[in-house]
Every structure is written in structure tokens, then in C-alpha cells.
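Working notes, structure below.
All protein chains of the complex are present and in place, except for one that has been dropped.
And now, chain A:
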Amino acid sequence: MDGAHDMGGAKGFGPVVPEPNEPVFHGDWERRAFALTVAMARPGGWNIDMSRFARENRPPEDYLSKSYFQIWLAGLETLMIERGLVTREEIEAGKVLSPPKPGVTPIAPTEVTPAIRRGGPTEREPKAPAMFAVGETVRMKDIHPVTHTRLPQYVRGHLGTIELNHGCHVFPDTNSLGKGEDPQWLYTVRFDGPELWGKDGDPTLSVSVDAWESYLERV
């Protein structure tokens, strides 16, 4: 979706402000919100693309006024309510008002380190040969899905060069909807600064995105 989360090239946000000696978390609630989000994914039954969509799918003023972990918290609440794990009333009341959903098993302490070390690899066996070759010029499609996509607005319609082929990977656009992994070839596509930002774009700049095959068209 063309939401506030898709920030590449936006103006007016001001300078980057690094924080010297920044802690991993700012306050205990960030620790707990982070851990709850990570620990609920498997019992809750959602994937990373569903999580990302739950965070970004909100009005711009809401996305831009919440801190990072407040967005995580809001996304977690959405995912759990959608699946009947908790109700909106329970979250607002701050207490249990309905029985738990049956068959939901928590991550046991012994599972934590192995699960983090394993992660969630997204590479899959190819079912067809790659359509594009390294070095080929391609155009990013000018599409505007209303659901989750990983095709940023600032590259849509622009010409780039295939630089790397990463094999076939789970396609977020379908996976976020529960419509299957639909693995597709994934490429790093490189763009020149002036191609993206016009004649005043920095000629020493090049930018790449990682793009699934169905984001690309031949030129």
C-alpha cells in the first residue's frame, strides 16, 4: 500500500539525530513489547509479511506520531484481535474477559535460542528459470497495490540494471495475505541517482532495491 511507511525520497523530516551510547531498549516497556511480538508470532500463526502489513496499514498521522515500538505494539494487537486470540475489550480493560483460544502453545524457554539462531530462511527451490539476467536493463512496474508490497514508490516506473540474482524467495505480496508463498526470483536492481531524482540528482549516487520478478518488466 502507498502508506506513510514508504518513506524513500520524502522531504521535510529534518536531520538524522544519532544518540551517543544508545541503549538497546529505551525503557522496560520496549523490552517487553519487543519480546511479546517475537514470542507471539508462532503461537499466533502469522508470518513476517503479515506482521509488516499490520504495522504499516494505518492512517499516516497514526504511523508518524507513534514511536517505533508503539507501532509494533499496535500491530501485535491487530494481529491477535483478527485471529480471536484476544478481544479489543480485553486490551482496553487490561484483563482477561474471555477463555483462551484452544490449541495455542507458547514458545518454551528451551526453544528460544534455537528458534532465533534458525530464523526464517525465505529461499525456496526454483520452479522455472529466471526471466532476467545480471546486467540486463529492466523497468520497475508502476503499480499501486492496496495491500502489502515491498516495491517502494520512489523506484516505480524507473529504469534499473539487474546486479545480483538471489535465487527464489517467498513473495511478500501474497504471503502477507495468507495466499501462499509463491516463491519468485529475487534480484538486486540498481538505479543511477539522476534516473530516480531528476537532472539535479547526485551523479555519483546509485541506489538499489531488492525486487521480486513480478515487480519488473522488460524494456
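A few remarks follow.
Here, contacts are C-beta pairs under 8 Å (C-beta built on N, C-alpha and C of every residue); 3 or more make two chains touch, one makes a residue touch a chain; residues count from 1.
We take it that contacts and distances are computed from a predicted model.
UniProt records the chain missing from this view under the protein name "nitrile hydratase", selected from "PSer/pThr/pTyr-binding forkhead associated (FHA) protein", "Dihydroorotase", "nitrile hydratase" or "TRAP transporter small permease". Among the residues A:91, A:131 or A:159, only A:91 touches the chain that is left out of the figure. For chain A, the residues touching the absent chain in the complete assembly are 5-11, 13-20, 22, 24-29, 31-36, 38-40, 43-44, 52, 55-56, 64, 67-68, 70, 73, 76-77, 85-86, 90-91, 94-96, 100-101, 104, 106-109, 111-113, 115-123, 150-152, 154, 164, 166, 169-170, 172, 186, 188, 196-197, 201-202, 204-212.
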